[in-house]
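Only a part of the assembly is drawn; its chains keep their places, and the rest are absent.
In this document, chain identifiers A and B correspond to the written order of the chains, with residue numbering beginning at 1 in each.
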């Protein structure tokens, strides 16, 4: 049976491990059909457009090589590096957690707020929202301005709650997206604190990719 | 454990049976946490705004009565009757298959085409797309113009393929939504024929509702 290739498009093994833990935890029955990849030559984190562009090339190469064995691909970075190039290469479904998380949020409301790791990511993210046709959903994006490796810890938790609360109260968001693959573990806690649905991009992308793997007609 | 209440907001038991078959087929492990309801006093089908308005009131009543036992609600009609009223009543998640299917389609592309049962539904649908903030995604909606009870049969199959092909070739759709709960069984076949991802609203809504049931912080 063909596998779901879940690709962390940076070179950080701990990030891949976090993604694996999230994915296996959410869909344990599918665990043995999941393959996880770390792109060894990619930047350690995707924090600017240059990183995203480099990851895009490596991701496309990975998809090209894995295509024969894969039933679906999931790009596990909120910036979706290589999404459209990968779709040119394979006839299997390719899902990006960024596009998928915006889509998932749209099921809960029409005013979406995004928590970013860094203020420097915001303009890049908005270009992506525009490119996928969902710019008008996003009523605000605010940054916690912590390093990527802090994105799952205690300091991060407090900052994410603070930022998500501002998105709710100042920007009128009715659903929140955690704009980084590394914040997955915080989802339930943020949701409980802020009182709005909170979308974890890894979970959102995984749901779409798993559905495609098991139900798609493989167009 | 709280249940997922899946509500067919019309009074047609065969439609409920179809929804049940689809839902149980997609998520068998969750079958014993699903409760299916048919709204006995509702119209036999939701084919105009008056039907949708009547169904909305009955759906809200159902949600009010079932709230103590439900962990999530799924409104299994593409027009999402009663969606916003139900959200006022319960603190559990309420998902509409119409909003959820537009959202699901957005994970695959930014040009969405919708297959309608009847041309008379199209203006009503577009008002709903606008209300949920996703009007700009929909590049076209075309109708098969068959009766609701024909929406799963052979004639319907040929018409849906014809209409979906027109959405792809004339309107430039890159993803198709089957705009009726009764077309679920056709999804894979249409996807295979047309070569685009095809979203079944029941499946799309079920995925969101199931995720909320099992993972949400119950905000």
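What we mean here is this: a contact is a pair of C-beta atoms (placed from the backbone, for glycine too) under 8 Å apart; a residue touches a chain by one contact, two chains touch by 3 or more.
All of these numbers come straight from a predicted model, not from anything done at the bench.
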| Taking the 2 displayed chains as part of a homomeric complex, how many copies does that complex include in this file? | 6
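As a working rule, only the chains that are shown with their structure count from here on.
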| message | As a quick test, compute the distance in whole Å between the mean CA positions of subunit A and subunit B. | response | 26
| Of all residues in subunit B, which touch subunit A in the complex? | 26, 29, 93, 95, 99-100, 102-111, 132-134, 136-137, 187-189, 191-192, 194-198, 203, 207-208, 211-212, 215-217, 219
